[in-house]
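Quick notes on the structure that follows.
Of the protein chains in this complex, one is absent; all others appear in place.
Our next item is subunit A:
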Amino acid sequence: MSTDQHADQQQDLYAGTNETTEGRVFTVTGQDWDTISQGVAEEADERVVVNMGPQHPSTHGVLRLILELEGETVTEARCGIGYLHTGIEKNMEYRSWVQGVTFCTRMDYLSPFFNEATYCLGVERLLDIEDQVPEKAQVMRVLLMELNRISSHLVAIATGGMEIGALTVMTIGFRERELVLDLFETITGLRMNHAFIRPGGVAQDLPPNAIGDLRDFTALMKKRLPEYAALCNANPIFKGRLEGVGHLDLEGCIALGLTGPVLRSTGYPWDLRKTQPYSGYEDYDFEVQTWDTSDSYGRFRVRLNEMWESLKIVEQATERLAGLEGAPVMIGDKKIAWPSQLAIGSDGMGNSLDHIRHIMGESMEALIHHFKLVTEGFRVPAGQAYVPVESPRGELGAHVVSDGGTRPFRAHFRDPSFTNLQATSVMSEGGMVSDIIVAIASIDPVMGGVDR
């Protein structure tokens, strides 16, 4: 290293340069763009490769973008992922089938119920108990998934708005998401990472105040949702940033395997809730939302409209639940059903005293079932199953393989964020650097799901 450069680095601690075998590398942080613009001017014929992320507020999580630039135009874009890889699939192989739910709920942390649902539907298919899951459990699953779709789309719109500078969209988006998380807390006890949907049903019955809270929520959301439309739909800045950006037509979507709002923004009404219904979605009245512009603006409008449809489903599910008071929420088969119900005690939520009295004082058989399920778990017949669900981001499926034991032999999740992120290059090459942010926000990848 020459002494000149050394002096430079001492002058500017935050924007140094150094020579490597591949050319001069500039380290630029904060607002210190002088050094890089100077350096680029000197090497005008050289290509500039900019590394954006993985720690960057606009890359939608720990996503690393490797961009080749010509001026401000992106000529090549590549993604670097894996920064949030936690080995969830491997971990699940060393836990029982029920404990697997606790792991997979943490993958795509914005849509935990969908992770749980697709895994449980796969396990239920292998157990051949798909028809035995009680009605109330099915309705509660649908209710929670649709509430979750609303909260996930709110975050998609909120963070997408924040990344282009529309901070109000962010604040109101998170304000409404908070309402949904409060409902989750009421129903499952947790705001995130619920592990609530279990093979055979759901973990607990609805608490007594849930129906009222749900009705209040739908009434409030009907007032709040129009605010997004009023703020964004015809906003010239918003439209200017989103329209025509991140274009991907139907052919590109199918070839690259994109599903969810990106696919529906091309006008193709593919929604697994309609085409391959699960958990009783065929009993609800709702429409598949599409748009015909194949761009980021279309995807925004699809998400906005889907929140209205989800709200319709939440209303119908709430009314059905109001008529199902006291109905079972777990399969009747005592060799599969998780035995314990929780109860609120003076020191918070804990074991149900009724259940403890039942197993300790009344029924030896119940004690045996409890002990066997909690220590050993149930066995799942050997085979493999794949039951995808329509998550807020597209087709989410779990490939569940059992060797006949009490633990998953293999559980692999086909996460829509992972698949959809492959479209980054084709959506952003040839556009401006600032449009990459919009294109990625319109895919709405969640890195917890991408890296698992």
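What we mean here is this: contacts are C-beta pairs under 8 Å (C-beta built on N, C-alpha and C of every residue); 3 or more make two chains touch, one makes a residue touch a chain; residues count from 1.
Just so we're on the same page, contacts and distances are computed from a predicted model.
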From "Pyruvate dehydrogenase E1 component subunit alpha", "Sulfate-binding protein", "tRNA modification GTPase MnmE" or "NADH-quinone oxidoreductase subunit C", the UniProt protein name for the chain not displayed is "NADH-quinone oxidoreductase subunit C"
The one residue from A:Gly100, A:Gly298 or A:Gly397 touching the chain left out of view is A:Gly397
Sole touch to the unshown chain from A:Thr188, A:Thr266, A:Thr419 or A:Ser442: residue A:Thr419
Which of A:Ile254, A:Ala327, A:Leu342 or A:Met432 touches the missing chain? It is A:Ile254
On subunit A, the omitted chain is touched by residues 81-82, 85, 87, 89-90, 94, 125-126, 128, 254-259, 270, 275-276, 375-377, 379, 382-386, 388, 395, 397, 399, 401, 403-407, 409-410, 412, 414, 418-419, 421-422, 451-452
